[in-house]
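A single protein chain has been omitted; all remaining protein chains appear in their positions.
Lettered A, B and C in written order, each chain numbered from 1.
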Amino acid sequence: MMNPTQKIKAGILGASGYTGAEVMRLLLRHPNIEICFLTADRKAGQPVQDVYPHLGGYGLPDMISVDSAPWDDVDVVFCGLPHGTTQEIIVGLSTTLKIIDLSADFRIEDPATYEEWYGHEHFAMELQSEAVYGLTEFNRDEIKNARLVACPGCYPTAVLLALLPLVSAGLIDPHDLVIDAKSGTTGAGRGLKQMTLFSEAGEGLSPYSIASHRHAPEIEQEIAKSIKVPAADIRVNFVPHLVPMSRGELITGHVRLSPGKTVRDVRAEYSAAFGDEPFIRLLPEGAVPQTQMVRGSNNCVINVFDDRIPGRATIIAAIDNLVKGSSGQAVQNMNVMFDLAETTALEQAPLFP
Amino acid sequence: MMNPTQKIKAGILGASGYTGAEVMRLLLRHPNIEICFLTADRKAGQPVQDVYPHLGGYGLPDMISVDSAPWDDVDVVFCGLPHGTTQEIIVGLSTTLKIIDLSADFRIEDPATYEEWYGHEHFAMELQSEAVYGLTEFNRDEIKNARLVACPGCYPTAVLLALLPLVSAGLIDPHDLVIDAKSGTTGAGRGLKQMTLFSEAGEGLSPYSIASHRHAPEIEQEIAKSIKVPAADIRVNFVPHLVPMSRGELITGHVRLSPGKTVRDVRAEYSAAFGDEPFIRLLPEGAVPQTQMVRGSNNCVINVFDDRIPGRATIIAAIDNLVKGSSGQAVQNMNVMFDLAETTALEQAPLFP
Amino acid sequence: MMNPTQKIKAGILGASGYTGAEVMRLLLRHPNIEICFLTADRKAGQPVQDVYPHLGGYGLPDMISVDSAPWDDVDVVFCGLPHGTTQEIIVGLSTTLKIIDLSADFRIEDPATYEEWYGHEHFAMELQSEAVYGLTEFNRDEIKNARLVACPGCYPTAVLLALLPLVSAGLIDPHDLVIDAKSGTTGAGRGLKQMTLFSEAGEGLSPYSIASHRHAPEIEQEIAKSIKVPAADIRVNFVPHLVPMSRGELITGHVRLSPGKTVRDVRAEYSAAFGDEPFIRLLPEGAVPQTQMVRGSNNCVINVFDDRIPGRATIIAAIDNLVKGSSGQAVQNMNVMFDLAETTALEQAPLFP
Partner (left out) sequence: MMNPTQKIKAGILGASGYTGAEVMRLLLRHPNIEICFLTADRKAGQPVQDVYPHLGGYGLPDMISVDSAPWDDVDVVFCGLPHGTTQEIIVGLSTTLKIIDLSADFRIEDPATYEEWYGHEHFAMELQSEAVYGLTEFNRDEIKNARLVACPGCYPTAVLLALLPLVSAGLIDPHDLVIDAKSGTTGAGRGLKQMTLFSEAGEGLSPYSIASHRHAPEIEQEIAKSIKVPAADIRVNFVPHLVPMSRGELITGHVRLSPGKTVRDVRAEYSAAFGDEPFIRLLPEGAVPQTQMVRGSNNCVINVFDDRIPGRATIIAAIDNLVKGSSGQAVQNMNVMFDLAETTALEQAPLFP
């Protein structure tokens, strides 16, 4: 453990986005962290108050451009930049700097898959090979020693927490995974899009990116790795829906149980996998996860139910997409990387109602 | 066709509920209908203004108790009563009175299934055997001559419109139907429930009645009938979710295509089935149905998409649960029963935003 | 009255905005209107389905650029263009064409006031002098003979309906008008603004444009006219708030009664002023107007209440900002201009819930 009086110095890239703001919110309560700089190119020179009024009055530094970031002053940077831009920036940074990337830039291991889904050649494949996939509960040891952690996408976080233990234990068929996913509007970021205007998203429900969402190959990659088959062997159904709420993400997994297996076996496996995890909560039998149960927290609630079709089950998991699905998991990873108590700054109970 | 100057006289039972109010809203614009009485036992004596202020000023009659309903004055009654109460009331009515039931009382044909799901013996099985299932697009001829029409549940309406043509045509596997359903809060009615308080349902997403929703056996019954197998042979996955919106319902069907069949075949079948239907709209290829597209209207928008898992497809349909999913379909059925133009009073374009 | 078989031909400028879409929705139900063209420069060539999916399937023409509008083919144009752009376009049109402007371009009579609030010299003052302010209930006679009608802003519509009768009758002090206004997000249009993203406006309440909203001088102008004083003599408090709903507008007027006057006098005046009005509804004593009572309709609900401060009263009025506050009033004005029944296409009861 660190000397408690010594502060880790952190910078946040892309601090004007929602994930950047959420890293700030969490780190403000972290006793071992000092926030040294915030970058936001188009807002450079502005105080935090102007960009995120709710964070005014907390003594945070003004926004600066990424070009003027004092890299040498910090121990760790959180990167909340748009996809594709992190690669170019961090490739030139000191190798002693720890990097926690919240974008998709280092999540996909196969260059061809990356290029297919993100539309351009990867700019920093040598860094990619070094990156550790930051799903904390499953990769803790690698994260501990990593320099570059690629935090999972919000959907993959919920999906993999719910499915990886079952796939690994052979409880469900990895070739019949139907994932019906639902997210609040913050999942689409703070950028201006017609689809996420209040007048468009309010009082409505919109499926989107059906069978074409970038989180599908990420999910497939990790499921394939867990059972040691090529990524191309796994194809999942993945249909996300935009829900008229700001925060929250819930995945409904419609799965086929392996012959002879039951939801009781699934619950037992969850208990084994997550019994000691501080943030993953298997609900009591019959209790249904809701996004309301995790809002603002790093928690994931999870449960499994019998399907009416014999041999099938329904798995439900809910997270806050901006916390466990992004910035909270990033801070959790930072705690692991710096040998701090993993729950530091993440203990706040959910906000409900 | 009716003599245009002669008005059909209608009564509405359970006018204080949302479906009752929606029947009123629609009938107010119907040139051939006169609303003669409204019942609402606990509100008897109150003007409409006190129960539904938005309907004040339209000259509607005051609420009365069901006991004092002048049955002989009307040609048709719409029943928006709580499940289980319609049976007892209508069993004693004149057989010349047309009855359009919006409750679940006459939807389930098998008495044992009814008793299993609704918790009591059916009180009017002889009427049940006479009831026609009011999914207009598929049962038009029977509806035309029916005395008693049992309007489908809101979820079954969307599910059956989307799946029946495909199951009937052998395009999809009826034994692998995964239906992930989403509804606004009006689906739960105007009764006071903690789950539908704004503070509880807002900013959140809640699955409910997983594998235990009463609309599942209704869906199974109709699918089984369409392929002439016993209802017990069909079991569907059905997982509904409560969405923080008032109106709207969307179902995401994750289905397995029959060998050799493609989404192109599905689109062709939809075109054939619905090409002449005034309220069912197959969207252009790639266009995704949203509940926003149908709000306040009797329309159903529908489309089909390739799944990432070969041989599977994703089907999406959206309706307004209070219109096509309930009161609008009821009015549509009334138009059929009285030989009026089927679209009368239902032509209003959706309200968006 | 028109020959019922002869259709008035209409064009809609700026059909991709919310007010344009709402004019479409309403006119689709108008028996005397044929929609001949829709302009939307950046969407030119696109079918309505791509711009407003909820209006697909109704046989509307594709979007065209305003440059290619066939002006000679139409009898009337509805202008839903951004403020400042209508002036330049319509200045060159045939003087036999009727123009119903939904923008602010012709609302302000005084050129200096216009320039002060809209940031540029007026481009078509000669048309301005011809324009009639389209608050139907108060200017019916002028509207009947007008070529160019400037429809009021959404806030002024609600405010003036509520206050003009009282100011004119000397029941309240025109120099102590405190107007606390609330609007849904559609009031800000379909343009992309950070403030109206779901994630920003949801679960929150935001005052804006305090004492600096462009609707303030418009309100002052009309109040001043009604009591024949110079506009500069009237200054109103006007504080609008953005509410997390799409549609709806409610104004809370905190007013000072003239000596000896009571809320009973105010109710009597409202009865006198609005007793014959089809769209203005004085609620029963004690009943509180809500936006839910008017959604999707051209109605305005209104009432008055005692204040705790002796000699003061609270006035509340609610409208749907896109209907009575904009497109519905525009259609109402068109009905007046073409000598049609004023309620044509506007009879639909409100949508609730």
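By definition in this document, contacts are C-beta pairs under 8 Å (C-beta built on N, C-alpha and C of every residue); 3 or more make two chains touch, one makes a residue touch a chain.
What you see is a predicted model, and the numbers here were worked out from it, not measured in a lab.
Visitor: With respect to the chain omitted from the figure, which of B:G202, B:P278 or B:G311 is a touching residue?
Guide: Missing-chain contact among the listed residues: B:G202.
Visitor: Just name the one of C:S68, C:S129 or C:S206 that touches the chain not displayed here.
Guide: Touching the chain that is not displayed is residue C:S206.
Visitor: Please identify, in ascending order, the residues of subunit C that touch the omitted chain?
Guide: So the residues of subunit C touching the missing chain come out as 175-176, 178, 180, 182, 184, 199-200, 202-208, 210-211, 216, 235-239, 241, 243-248, 250, 252, 254, 288-292, 295, 305-310, 312, 314, 316, 318, 353.
Visitor: Which parts of subunit A are in contact with the chain that was left out?
Guide: Interface with the chain not displayed, on the subunit A side: 18, 21, 24-25, 28-29, 49, 52-58, 186, 202-203, 246-247, 281, 283-284, 287, 290, 292-297, 299, 301, 322, 347-353.
Visitor: Could you list which residues of subunit B touch the chain missing from the display?
Guide: Subunit B touches the missing chain through residues 18, 184-186, 190, 192-194, 196-203, 244-246.
Assume only the chains that are shown with their structure count from here on.
Visitor: Between 0 and 180 degrees, and as a multiple of 5, what angle does the rotation take that fits subunit B onto subunit C by Cα atoms?
Guide: About 180 degrees of rotation relates the two copies.
Visitor: Approximately how many whole Å separate the CA-defined centres of subunit A and subunit C?
Guide: 45
Visitor: Report the inter-centroid distance (CA atoms only) between subunit B and subunit C in whole Å.
Guide: 36
Visitor: Report, in whole Å, the distance between the mean C-alpha point of subunit A and the mean C-alpha point of subunit B.
Guide: 39
Visitor: Residues of subunit A that touch two or more other chains: which are they?
Guide: Subunit A, residues with two or more chain partners: 184, 199-200, 202-203, 244-246.
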